[in-house]
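So, subunit A:
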Amino acid sequence: MNGLLNWILWLPIIGMVGVLLTPKAKENAARYVTLATTFITFVLTLILWCKFDNTATTMQFAVKFPWIESFNINYSIGVDGLTLPMTILNGLLFFLCTLSSWTVEKSVKSYFALILMLQASVFGVFFSLDFFLFYVFWEVMLIPMFFLIGIWGGENREYAAIKFFLYTFFGSIFMLVGIIALYYATGKGVDSFNILAHQGGKFVAEQVVIFGHSFSFEHLFFWFMFLGFAIKVPIFPFHTWLPHAHVQAPTAVSVILAGVLLKMGTYGFLRILYPIFPQAANDYSTIVAVLGLISVIYGAFCAMAQDDVKKLVAYSSVSHMGFVMLGIASMSTQGMTGAVLQMFNHGTSTAMMFLLIGILYERSHHRWIVRPDGSKGFGGLSTQLPKYTTVFIIGMFASMGLPGLSGFISEALIFLGMYNRFTTITVIAVVGLLIGAAYLLWMFKRMFFGEVNPDCKEYEDMNAREVFYMVPLCIIVIVFGIFPSPLLNMMKVSVGQLVDLLAKFA
Partner candidate 1 sequence: MITLTSYLFISLVLFLVGVMVMLARKNIVAILLGIELILNAAALNFVAYSRFVTNNLDGHIFALFIILVAAAEAAVGLAIVIRFFQIKETIHIDEATQLRN
Partner candidate 2 sequence: MLEQLLISASFYIPELLSILLMCFLLMAEASHSMENEHGSRDKIYGLGIIGLLVILGACIFNFTKAPTAVFYNAVIIDPFSTLVKIIMVLGTLGSVYLSRSSKDIYTNLKSEFMIMSVGVLIGGMLLASANNMLTLYLGIETLSILSYVMTSLKRDDATSAEAGIKYALYGGLTAGVMLFGMSHIYGQLGTIQFAEMVTKLSALEGQSFVVLMISFLMFFTGIGYKISCFPFHMWSPDVYQGAPIPVTSFFSIVPKMAGIAVLIRVSMIFFGTGSAIAVTWIGLLHVIAAMTMTVGNVTAIGQSSVKRLLAFSSIGHVGVMMLGVVVLNEVGVQAILFYGIVYMFMTLAAFYITSHLSDMYGTDTQDVFKGLIYKHPLMAIVMVGVLFSLAGVPPFSGFVAKFNIFSVIIEKKYYGLAIIAALNSVISLYYYMRLAKTIIFGEADSEEKVPGFTGLNQTIIFVMFVPVLVLGVFWESIMNISGYAKIFIR
């Protein structure tokens, strides 16, 4: 029972070893091993969901044993309502990404090995209940990303890879300082690296002195850790790595990047930043909300101006993660729930968009809506690729939050949560919804309507494999749009605890 989490976490590593052991000649072996591993992992996450107790108020499936006893560092993992949706999403997306990257030809073995390593590290981030463990996984995740973007990426891949790595490292090194400061602030005790033990505003009274100036511990290290997570989300002033990384990364990697990696940032807010520094969270909620608002509007406007469809979707995820930030900043039940739900829904819908763009790219080898010379990059695709168009419409409307599809409920909940705390910001943020619909539909109109472009004539429609990995996402998007309660019940208790905790310091 408790071993389940360990299996989910380490199975990808075992699979990675398996991939590395496959003979170099037979590339398909590596593919199938990866497929099997990711599939089993996905099934395990589903089993986890079945065994998950929605009403429990504590960490479930918790595993804990000492790692570095002299520092009280433990290998301690567990899941709760905040983690479980991300876990399932992670399991699912990697399975689908394995299918979608079936066509990768360049040094297949290392590619899939890195993919599996990435999956393990992401699982680790979501499971860790120990700060040291969390940080290690958080950083380890960078290494496979660096290689995946840098080797299998587009023409400007090296710049993007290094930028991604440096940017995140910059944020996380400050987070490290914060983690160690917390370690000593709790007196190096047994729970000094235990994330959960820090929660509940234990540091409101502490003071620190830097270069002779005295600061409040809570407020200072709130910003230290904020930097680490905000860069990952990314919130407005720290977002510029995202377009590069997304555009340069291969399809599967941008799917994972948008689908789960960005969520690590917001997850950090929910699991670490706000519970540990509730006072500062309340004091600075307006700043966070304004940053989120800027991300929403600014990201949407930038997306509208893009001629590269992948870049457009990249900016759109800046905008959508801005909604998540707004929900988190609202610190209300509806807002927080909406934020977690939006994390899941954005994961699925953006994954759909990136996968679809990847499918198109395999046929066209370019991503221009409008070519630099002003001519149309695509046109009349809906006549040429009917199946593709259907799926595309579902993904597009899901990500613009059409009622009946998953995006709507989360966004509505976020607005509901925001209204009482930030009325004005809510009024401005609805404009984000408007622009969000605008750039997507405009892109759709330019790519899919009209006579079929001469160079689109020979594209063939989605093949069985592609349909096979798109259908599950469509189903999820529709089903959770109509019946969100399974997800909501999953996260209800944990979010409730978090909100109550924060409410104490309002």
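The working rule: a contact is a pair of C-beta atoms (placed from the backbone, for glycine too) under 8 Å apart; a residue touches a chain by one contact, two chains touch by 3 or more; residues count from 1.
These made the cut because all candidates are chains of the complex that A comes from, given by their letters.
The model shown is predicted, which means the values in this text are computed figures rather than measured ones.
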{"item": "Of the listed candidates 1 or 2, the one touching subunit A in this complex", "value": "2"}
{"item": "Partner candidate 2, residues of subunit A touching it in the complex", "value": "67-71, 135-136, 139-140, 142-143, 147, 150-151, 157-158, 161-162, 165-166, 169-170, 173-174, 176-177, 180-181, 183-184, 208-211"}
